[in-house]
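Missing here is one protein chain; the remaining ones are kept as they sit in the complex.
So that you can tell them apart, the chains are marked A, B and C in the order they are listed, and the count of residues begins at 1 in each.
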Amino acid sequence: MNISPDPWVWIAALLSLAIFSFLYKENPFYRIAEHLFIGVANGYAVTFYWHNILMPTLFDPLFRQGKLLYIIPFIIGILYFTRFIPRISWLVRIPIGITIGYYVGVSVPATTQAFIIKQIQGTVLTSTNFQAWNAGSWGIVWSVIVFIGVLCSLSYFYFSKEHKGVLGVTSRIGIVFVMIGFGAAFGYTVMARISLLIGRLQFLLGDWLGIIQ
Amino acid sequence: MKFIERLTTIDRRIIYIILVIVVVIPLISRSPERVRVMLPVEKLYNAVDTIPKDKVLIIDFEYAPQDMPELEPMGFALLRHAFEKRIKVLALCLFVQPLGLAQKALTQVTEEFNSVAQSNADSIIYGRDYVFLGWQPPPLIPIIGMGTSITNVYPSDYYGNKTDTLPLMKHIKNYNDVALLVSLCAGSIPRSWIAYAQNRFGVAVAAGVTAVSAADFYQYYQTGQFTGLMTGMKGAAEYEELVETRLGIKKSRKASEALPSLTYGHLVMIAFIIIGNVGYFMQRRRRK
Amino acid sequence: MTLILLTAIFALAPPGEVRAYDTPGDRGEAITIEWQLSQDDAVLDGYEIYRSEDGVDFQKVGFLGRGRTNYEDETDDDKTYFYKVAAVSNTARTLSEPTPQVISSPQWINRTKINIFIAMFLFGGFILYFIYHARKGKELFIRKIAGLQAVDDAVGRATEMGKPILYSLGLGYVEDIATIASLNILSEVAKKCAKYDTQLICPNNRPIVYTVAREIVKEAYTEVGRPDAFDPDSVYFLTDSQFAYAAGVSGIMVREKPATNFLIGYFYAESLILAETGASTGAIQIAGTDSLAQLPFFITACDYTLIGEELYAASAYISREPLLLGAIKGEDWGKLIIGTVLIAASIVGIFTKFPILDFFR
Partner (left out) sequence: MKRTFPLILVFIFGIIGIITFIIPHPIVQNLDESIRNDILKILVAFALVLGLGSLLKVHMDKIKRKRENWKYSWILIISFLVSSIIGLFGGVEGAGPLRTSIGSFHFDIQTLYENIFMPLGATMFALLAFYMASASYRAFRARSYEATLLLITAFIIMIGIIPLGEKISPHLPSFAQWIMTVPNVAGQRGILLGVALGIIATSLKIILGIERSWLGGGE
């Protein structure tokens, strides 16, 4: 045992315990910790809004370097606050419109390429894809399984026809692949959750109580 | 029969205590495990290892405190690897919460190297060997913007230095000078890197993700969109293993040390599911 | 070994087939230089790139380690350049022949990305076409979704048992597709509740979602002719904190023992807590979300689960909203195209040597 003398470690440890107390039931310690969390998180964010964003990208160019064109984005940005003034609150749609428009626009070709075309490329049956598995002649088998799996699970999410006949068969095969995927996600999520607990215990038993080095 | 019935009605608090015991004992008894390194991690390691002198590695630190146990060991292992091989590193964050953790990783690993350095050339020096670009939101701005100019997107770094005055940034203009970008993230950001940066500018991307999103991300690894992939604590332990066996760096290995606890944790979860289901099916049979 | 060393000292083989061309599909100001590895690549330090504006006076502009075969040089547009590449070791240097003159310029179209635009127009076209048709009132068929058929039974069961129905919209914001879809399903559930006089409990996490949900439930009661039966306290705002919401809803599940729990919308890690408590009270649980990470828990802990797009389809099926119906139809056609392209490309890929993958870069 080698308990930490650092007051900060004690604060961190006690706060952790306050959160863990939620397991018993919701209580004032948990609520204090929760509100403290949001308060400090936002205080931290403000620090970097100022030092990393507002200063170098807005105030510096506008006020110190005198780039007066920055007045335009500045005014558009101010429009966000019109939402509190009912008579002109529609003006808030201008900055929102610009932002949404651009993001939605760039997302269309990016989504098409990364999540459709590239995925088709990885699924097509060709010798290049067979070799990409690094699995010798098994590569052909793996590719065929992926190919069938993709087509069938796609057919499960096809809503224009009842799942009867051929579509009935493929959608039933499809759901098998989908469930294997969810099973894999399930197994990995269990690992993730236990990892978080281990991480906290490493801190409490190590940094705080000094039981593990 | 009675026994099984009792087994299926254990109180919630007892379950919690069992979990804690199962996780704590291996932590205290400390029996580190070796892991077999799987191909996705090995590919990532090799990609980092072969970064040429004139290019940089970008590490996108995107883990917040709640993802720390899984992703922080990856960050440490990557930095140790890069600094040991004197690969130049640019660090950045796309959200504000991870900033402090990136700063923590960078200072700690730099300190590890500098505490044993004999000379200036041996040391890891800010501005020469690595740069912490800090945070510029929203995420898409740096992801797309670095395709044309990194210093335009990040006019100043985390500490407030002008980036174009840093020696390392003199040779680094845009993605053409980036050999690999590794995104350590719990959310969907690695997907944005491939959709916006890789598609348009052709930069190589790899990812270290939490186990929660592992199953989703393998498809991008299969297509080659991700050069390599680390998933969860296990993936971090594999990278730690490579850093220790291939580079001989013996430092704390948080992820590997956790593996025994993870093992018992998994077993107890499986046991819970099986016991619960036995009870469920017995009840169903009785109802029939 | 000695032989290799000797050749390295005396004469290095130059890099072969050096080509310089304007980098295609770029914004100009760049020329790409390509070469074949020198036969002595193994003993080289690397390659030096030399540039000249007049073909006579060459300046070094770059260096690359051995094994590399291309370099992108920064240039000024509309100027002529000549290039040479040298194989370099620490003792020797052999230059290639100079390339013919080359000029860099910006392009208007990046040809390598045309496939994306074809795909975009194809998918977009189908979606818009079907939305247009749906708006004109054309009947579009969508199959029934299994989870939806359970809604009737679920409400019926609650009525029989004299117990309430719990409906959680999750943690999504009002603009999330999952939340919108869930609001449509809530409307249908509320109508059934009004008809059979079953109590509905709807605790909310987001203030705006709460106001919308309240209106929708009220409207549903009016629509079936029972505005008096609407209890304003049935839809309420619980808390905006994730875990406190989970604890609050769990509390309701334990106290009120609803006959049926609907967990439909966008969920995060709290899905686990909700689904667990619901399962332990013996309620029938109908879940639906497009949050892939939470679906495994719903599938194992709930009786019916609407998986991802099934949720959207269910909402379109119920609401008959042309926008939703048209989109589902259009996406179905997108899936048909993807399936057909996959099969066709594979046939070409297996039976011919045609580099079919190049179409999908």
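Everything below uses one rule, namely that a residue touches a chain if its C-beta (ideal position, glycine included) is under 8 Å from a C-beta of that chain, and two chains touch if they have at least 3 such contacts.
On a predicted model such as this, the values are computed, not experimentally measured, just so you know.
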Visible chains in contact with the missing one: A, B, C
Absent-chain contact - pick from C:Val85, C:Val249, C:Ala279 or C:Ile356: C:Ala279
Footprint left on subunit B by the chain that the document does not show: 10, 12, 15-16, 18-19, 23, 33-36, 38-39, 64-66, 68-69, 97, 100-101, 103-104, 136-138, 140-141, 144-145, 148-149, 152-153, 158-160, 199-200, 214-216, 218-219, 221-222, 234, 259-260, 262-263, 265-270, 272-273, 275-277, 280
Hidden partner interface residues of subunit A, rising order: 7-9, 11-13, 15-16, 19-20, 22-23, 31-51, 53-54, 57-58, 69-70, 72-74, 76-78, 80-81, 83, 89-90, 93-112, 115-116, 119, 122-123, 142, 145-150, 152-154, 156-157, 174-184, 186-191, 193-194, 196-197, 199-200, 203
Footprint left on subunit C by the chain that the document does not show: 25-28, 106-110, 113-114, 116-117, 120, 123-124, 127-128, 131, 175, 177, 180, 240, 243, 269, 272-273, 275-276, 279-280, 290, 292, 296-297, 299-301, 303, 308-309, 312, 323, 327, 330-331, 334-335, 338
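As a working rule, only the chains that are shown with their structure count from here on.
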Chain-level touch network, classified as line, ring, star, complete or other: complete
Per Cα centroids, the chain farthest from subunit B: C
Pair joined by the larger number of C-beta contacts - A-C, B-C: A-C
Intercentroid distance (Cα basis), subunit C paired with subunit A, Å: 12
Subunit B and subunit C, separation of their C-alpha mean positions in angstrom: 22
Per-residue multi-chain contacts in subunit C, two or more chains: 292-293
Interface hub residues of subunit A, defined as touching at least two other chains: 109, 113, 118, 121, 182, 185, 189
Complex contacts: residues of subunit C adjacent to subunit B: 63-65, 68, 72, 292-293
Of all residues in subunit C, those that touch subunit A in their complex: 113, 115-117, 119-120, 123-124, 141-144, 241, 243-244, 247, 292-293, 295-297, 299-300, 307-310, 313, 328-329, 332, 335-336, 338-339, 341-343, 345-346, 349-350, 356-357, 360-361
Subunit C contact footprint on subunit B (complex, rising order): 52-54, 176, 212-213, 216
